[in-house]
Every structure is written in C-alpha cells, then in structure tokens.
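The other protein chains are all here in position, but one chain of the complex has been omitted.
Take a look at subunit A:
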Amino acid sequence: MSSHPISFTLNGAATALEVEPRWTLLDVLRRQCGTTGVHAGCEHGVCGACTIIVDDVAVRACLMLAPQADGCEIRTVESVAEPDGTLHRVQRAMREEFSLQCGFCTPGVVMTLVQMDEAGADEDAVVEALTGHLCRCTGYQGMKRVARRLGQATGAEDRQDG
C-alpha cells in the first residue's frame, strides 16, 4: 500500500501527515485531524455537508483525495468563529434567521456562505450557491433570508417575506 507524506495549513495551523491516496480529504480531516465539524453525508458530492474552503473556494471534501491537499490552505467550520467564541456574521445571521435546526448540513452551508461573503456576492448569487446544499429538516427559507442579508451591504433587516 502506497503512503504519501503531505502537509497543508488547516485553520491556520501547519499540519503534516501520511495518507493513503484512496482516502478522501473528508476522512482525513475527520479522523486524522479531528475537525469533525466537516460532516460526512452522502460521500459522493451531492449533499454538501462536507463543504470546506480550499485555497479560498468552497469545495466538497469528499471529492478530494487526501494527497491532493498537499500544499493547500484549508479552512473548516472550526475556523469561522473568533477564538473567544464570537460568531462570524454569517453564523450570526443564520442563528437570527432560524436557518438551522438539526445542524447536520449547517457546517457546509456556513462554509459556502463564508466564501460568498468574502467574494461580496449579491443575493441571487448566494441563493444559487445554496443550491449546492441539501437540508432535510429546516428547509431553505431561513437560508434565503441569510442570503438576502449578505446580499445587502448594510445587512439591514428585511423580513417582508417569510
């Protein structure tokens, strides 16, 4: 069995480990690195629960093989809030807009929203990006309200439609 030494930056920290090429980045993040906020859902790129940010773009962790992470800068949901627990504006908006319930899909949704927030995306682009996530309990209306808030530079409240 071939084993590959890789190193990458995970949530700001240098990380080095040995991986088998058949391992997905999802499994390595959960099992070797302990970042279990990266959720394993469908494991074939459909549900979006494992979405992380690699080199500043949102991707499916289950669709990257572990050795492909070599040299990358990886961010998971663990990095989003401040170290003192202060929530990121994306997380705050999700809480205030009731856009999560069981929380299974949430870490992936947060990472997509963080990329959109950093890119300064408008509401339509944020809503379209959310189509890459399946939520099986809360539904999408709360997420769409978050999209609206992010799409408005002011983040002003506008909850005319539910």
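Note that contacts are C-beta pairs under 8 Å (C-beta built on N, C-alpha and C of every residue); 3 or more make two chains touch, one makes a residue touch a chain; residues count from 1.
What we mean here is this: contacts and distances are computed from a predicted model.
Only one chain is not pictured, and the protein name UniProt records for it, out of "Phenylalanine--tRNA ligase beta subunit", "ABC transporter permease", "Carbon monoxide dehydrogenase" or "Amidase", is "Carbon monoxide dehydrogenase". Remark: the omitted chain is touched by one listed residue; of A:35, A:51, A:76 or A:138 this is A:51.
Against the chain not displayed here, subunit A makes contact via residues 1-2, 4, 20-22, 24, 27, 43-45, 48, 51, 57-60, 62-65, 67-68, 70, 112, 115, 128-129, 131-132.
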